[in-house]
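With one protein chain held back, the other chains of the complex are shown just where they sit.
Here is chain A:
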Amino acid sequence: MTYLFQIFNGIGIGMLYFLLAVGLSVIFGLLQFVNFAHGAFYLLGAYFTYDLVERGYSFWVAMPLAAIMVMALAALTEIVLLRRIYKLPHTFHILVTVGLALIIQEMTIIVWGPLGGNVPPPEGLNGVIIVGDFIYPEYRLFVIAFTAVLAVGLWWVLEGTRIGAIVRAGSESSENTALLGYNTLRINSAVFGLGAGLAGLAGALAAPIRGVEPFMGLEALGIAFVVVVIGGMGSYTGALLAGILVGVTQSVMASLWPEGARLMIYLGMALVIVAMPRGLLGRA
């Protein structure tokens, strides 16, 4: 029974990893841009939620508002700063986005202090569900259900709508997309904002589970890269599968051998890189 509990936890966390990774993956697909500031947007999503809840707003207002604020901030950053460096080599992407991540992290410490804090589970979901001798927090179940609906919705947008087709077309060739009359600069900003907004949403949803602290962004960045590498760059279902795999591994290991949880994940990534360099479901 303890394992069932851990597996459920792992799925919930894994779905948050999926939200993180899918944004990173879509941004890389469209812009060929490695965004090391992705974890910082997750950090901001969590802290915005924390701040709004502290100010007395309901979590149900704070969570979507935090995600939208992160989206707007990220789109602005793209317009002012990042679009100027796409054409430079990847080393410059790393330099600029790591710098951006550090600035955001230090700003967080300046504004909210180095200690972090807790976000209580939202009203209506602060109890537990009991089935037989299985006890599970309601909020974690909500996270699983909510992110599952979101995953399906996102998949539909990307694969089933005209807007999704335009984004996929842009990932293949922005020049050819422009020849059809699309302003690719605007599409880039929107997609960057959306990807970062998903990271912000993951942060907002994670806040009641794991609290907020200034270094959660760094940790999330590492996890997001692991998930993208295992799942395959640019693969939507790969990000979903790998997110859940990583979440469950981490969660189960936490009860078996806590010190080895991180080791297992990075070892798993190393194995995937050696055996399947494109990731589990990466495109040829």
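Following the convention adopted for this analysis, a contact is a pair of C-beta atoms (placed from the backbone, for glycine too) under 8 Å apart; a residue touches a chain by one contact, two chains touch by 3 or more; residues count from 1.
Here is the rule we go by: contacts and distances are computed from a predicted model.
The protein name that UniProt records for the chain not on display, among "Branched-chain amino acid transport system ATP-binding protein", "Fumarate reductase iron-sulfur subunit", "GDSL-like lipase/acylhydrolase family protein" or "Cysteine-rich domain-containing protein", is "Branched-chain amino acid transport system ATP-binding protein".
Here one chain is not drawn; of A:125, A:169 or A:190, the residue touching it is A:169.
The omitted chain makes contact with just one of the residues A:112, A:155, A:182 or A:215: A:182. Where chain A meets the omitted chain, the residues involved are 162, 165-166, 168-169, 172-173, 175-176, 178-184, 283.
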